[in-house]
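Complex shown without one protein chain; remaining protein chains in place.
In this document, chain identifiers A and B correspond to the written order of the chains, with residue numbering beginning at 1 in each.
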Amino acid sequence: MASDDAVASAEVRAEVGALPDIGRREAGGWKVPVLAALAVAALPALISPYAQDVVIRIAIYAIFALSLELIVGATGLVSLGHAAFLGIGAYVTVLASGDSGASLLVLVPLAIGAAAAYALVVGALSLRTRGVYFIMVTLAFAQMAYFVFHDTKLGGGSDGIFLDVKPTLQLAGRTLVDLADHAHLYYAVVIALVATYGLIALLLASRFGHALAGIRVNEQRMRAAGFSTTPYKLAAFVIAGALAGLAGLLIAVKDGTVNPELLAWHESGAVLLMLIFGGIGSLRGAVIGAVAFTLLKELAQSEALLGPLAPHWQLTLGLAIIAFVAALPRGLIGLGARLRSAFARPEVAAHG
Amino acid sequence: MAESSSSIAIAAERGVPLLQAIGLGRRFRGLAAVDQVSLDLHVGEIHAVIGTNGAGKSTLINLLSGELEPSAGSVRFAGHDVTRWPQPRRARAGLGRSYQRTTIFAEFSVLENCRLAAQASEPRPWHVWQRAARDADGLATARQVLAAAGLDGEAGRIAATLSHGAKRQLEIAMCLATAPRALLLDEPLAGMGAEETGRMLALLAALKPTHAILLVEHDMDAVFQVADRITVMVDGQVIASDTPERIRNDRAVQVAYLGDGAPTLAADAAALTPEGARPGLGRPSAQPGQHE
Partner (left out) sequence: MDLATFLVQCLNAVQYGLLLFLVASGLTLIFGIMGVINLAHGSFYMLGAYLAFALAPWFGDWFFTRLAVGIALAVVFGYLLEWAFFSFLYERDHLQQVLLTYALILVFEELRSLLVGNDVHGVAAPEWLAGSFRLGGLMSYPWYRVFASVACLVVALALYGVVNRTRLGMMIRAGASNRDMVRGLGVDIRRLYRIVFAGGVALAALAGMIAAPLSSVYPGMGGSVLIICFVVVVIGGIGSITGALVASLLVGFVDTFGKVFFAEWSGVSVYVLMAIVLVWRPEGLMKRGF
């Protein structure tokens, strides 16, 4: 009887795919993310500066993807306008840096705060709708922000603005961190990624996080139990926006420039794709998805591999996405779970 | 919360109804789903609402729970006018409900289902640092209600793998996890076998002294067994509201269920079974292998 239950549970687990940690742990618990972080931190000793750049870029997008995971994967709200918060964080960073640069102590709260403020407004209005309406409204609000930076004098128009001096962190007259230094930037990004991952993991394990999961699974029951669900959703939306703003700051620093395309809906679509590649409902999935998507895009654009098809990488990418989503709706993590349970079952039967 | 518990206590003492529907009405594009319905619910009583399909019973429950706004009339709970209160607020004040279609968290464990439901009533349900797994109060409440509902052995199971009857029990357990004083139960016995029905009725009887229970049901035998008061609805209106014996003999009710040619005396409760409801249970014999 007991082994039947275990089998049944394993079946359900494989069925529903990876889930946030609600009484279940992902394989390996804390060890895997920590080891991965250490490995990434050790990489600069082993790889070229160009490769490090790729790692930085992937890490920043991983932060972006993790922030979206909080609302899509954990709370079940599909937002198609998340790039707006990335873009706002980036633009605020560049605008506040001006001609002579600024301190991280100023820029980080500013970028995060600006993104969070817009998320508050967008969230409050969008959460008055549900389902498909919500998707469309979030897209529209992102487009609105896009037009603000594209058309008005706030941004530099369609060309964007340059970041003249990268941010620094100075205490008692000494420069502790200078993001113009490649090594400093690398470690700053890794630390930001670890902090974001840790924060979201903590949030999801908390009462607040479990409430979000409850809202995702059955909002009606949550309300019947006494949860006013809208403030929870709004809080998740704002936190997600704030973290996206942090990613925006980092991308502005890394690229040294911002332009309105950061807020384009292609960017919002891309980060959603990262989530589905990795597997919705898993923090590791968000990171894996960011890696997978970035690499896939690089591959599709690689002349070395695809020759004449390379300039038409959108076609390759589009077809790859269709194939992937159709074949692996639970993403790479789901594939991993399916393989694991396929190996686990004979084990259980042996015990029974 | 403290204020409403004392109001509830006062209500219990004075015999003042804990929950009241006063002239409730709800229209959907010209069609009156519920019309001029008034109803009292007291602590220590089980009040059943019966009626043919489409009589407006579910709409009534939705109006009482706060999921639907009435077109007319008001709802009073523990001395407050809660007509404009959204459902979560009413739930926190002590008005719980269960659903006709099982509304549980299928992906979570049985224990987590109840713990999460209990979390809403805790002082800081939104806490971002406290780990849910260490929620001692919530876990204790969860185990309590699971025991009351007869599910203590299943705490670790994923809810989706439960049998239908067990899911209905979980539904009730989650309703209890919020420590409600008034319970709105929408067909809690639906799809249950004989043994589970008996267990559920025993649970309701145990809850009765300290709670006010409104029961919408089709299982006539069960209704006549446990209800202290029965309200009959037809086409959105109340046609009778009285003790079970008087309802059994009520001419208007018989006509509503059986048509104009009904006998004037109907001693058998089974005769009042509306179309589509299950045959009566609670009598010995019947089908031994009947589960869900």
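Criterion: a contact is a pair of C-beta atoms (placed from the backbone, for glycine too) under 8 Å apart; a residue touches a chain by one contact, two chains touch by 3 or more.
Please read all numbers here as calculations on a predicted model, not as lab measurements.
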Discussion item. Considering all chains of the complex, which shown ones does the missing chain contact?
Written reply: A
Worksheet item: Per the definition of touch given earlier, which of A:V78, A:A96 or A:L234 contacts the omitted chain?
Response: A:V78
Item to complete: Check the options A:P44, A:G101, A:G198 or A:G269 and report the residue that touches the missing chain.
Response: A:G269
Fill in: Touch with the omitted chain, as defined above, among A:A96, A:V148 or A:L234
A:V148
Worksheet, complete the sentence: In the full complex, chain A touches the hidden chain through residues 72, 78, 80, 125-126, 128-129, 131-133, 135-137, 139-141, 143-144, 147-148, 150-153, 265, 269, 272-273, 276, 280, 312, 314-315, 317-319, 321-322, 325-326, 329
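Note that in this section only the chains that are shown with their structure count from here on.
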Worksheet item: When the centre of a chain is set as the mean of its C-alpha atoms, what distance in Å lies between chain A and chain B?
Response: 43
Item to complete: Would you mind writing out the residues of chain A in touch with chain B in their complex?
Response: 5, 8-9, 12-13, 16, 19, 22-23, 202-203, 205-211, 213-214, 217-218, 220-229, 231-232, 235
Worksheet entry | Residue numbers on chain B that touch chain A, as the complex places them | 65, 67, 86-89, 91-92, 96-97, 99, 103-109, 111-112, 116-122, 124-133, 135, 157-158, 160-161, 174-175, 177-178
